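Heads up, one of the protein chains got dropped from this complex, but the rest are sitting where they should.
Entry: chain A
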């Protein structure tokens, strides 16, 4: 089997990338999704709040996905579901598996990686205690409730204040469960402010900062958890232990880009994002392999996923047609003081004069400035009342009037 473009992953990233490539003149496209239906993680996000930026509308996750799925179908873009990509090589050979075709090799001129992310588990953060049933990652619980139609418990403690945890606090409450508390080890939430208000405050669910779960009780099913306050080194403080009787512990302790497949193709992963190093065109270090969405870095708003995916789709089309530029000066972006990471990591201005930088701060800062420097020179400075690690920031940079030399450095920094 031979295609111009293979897109791996049928979430919002994969969908938008495939559509954009088609609109840019690529015809032989195959989009591959391992789940039963297209839409990715959006299918289980039945709450409102998707598409505010792009559609100026409050859509649910499935509604947002449906808009793109419909366009995909109208444009006759070929897709297969229930199909898992098991391997990719740096020669852009894609190995797929499903019940009808069996195990097959596909050759592609270009590949777009859009595999999304997975949730961090109890094991990743080594919560001690027993290992009974009743411990779920928030996303798994969300799937049980919203897709399978089952409740996971009656009295719930949630560890971590990531968005999925917050959303699930509300969802479980509306389903008649008692959410006792949300416990967060950091002094701030990694979730969106609007979710803290709408999902916790409106339901009087307490949010405990600088606390964590230090023990899990129950030999068959969870019977309770011990929560304690932590010191500045995140060690529990003796004497601050609280015992909560509960039958369920939900974990919303972070997402990890799913790059096992990318690594098989030789794609290099940036430790700061856990996703591939990418260029302004969302191209990885392997020529012709592009990436977008949560596989590159974890997004909190789907709108930005779509934006980024369009970039990848457009660039892949250029690459297939042989018009993606490799010549010209390249700039490296650098996360300066107060910034955890910046995407893209490399910019070739021959491919686009205007680039949106995506980045996250490493702590809460109030009354500060977000500054972009080209080497020593400040080229942009934006006043902010408050920035938090839970909300991704973006800045547009117009390079057309700047004098750029090879290996110039573009710094993003927080100025207090």
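Structure notes:
Following the convention adopted for this analysis, contacts are C-beta pairs under 8 Å (C-beta built on N, C-alpha and C of every residue); 3 or more make two chains touch, one makes a residue touch a chain; residues count from 1.
One rule holds for everything that comes next: contacts and distances are computed from a predicted model.
For the chain that is left out, the UniProt protein name among "ABC transporter permease", "Glycerol-3-phosphate dehydrogenase", "Cytochrome-c oxidase, cbb3-type subunit II" or "Fe-S cluster assembly protein SufD" is "Glycerol-3-phosphate dehydrogenase". Among A:89, A:121, A:240 or A:285, only A:121 touches the chain left out of the display. Within the full complex, the residue among A:53, A:73 or A:154 touching the omitted chain is A:154. Contact with the chain not shown here comes from a single listed residue; of A:133, A:193, A:323 or A:394, that residue is A:133.
Contact between chain A and the absent chain runs through residues 34, 46-47, 82, 84, 86, 97-103, 118-119, 121-124, 126, 128-134, 137, 139-140, 143-154, 170-171, 174-176, 214-216, 219-221, 236, 247, 260, 263.
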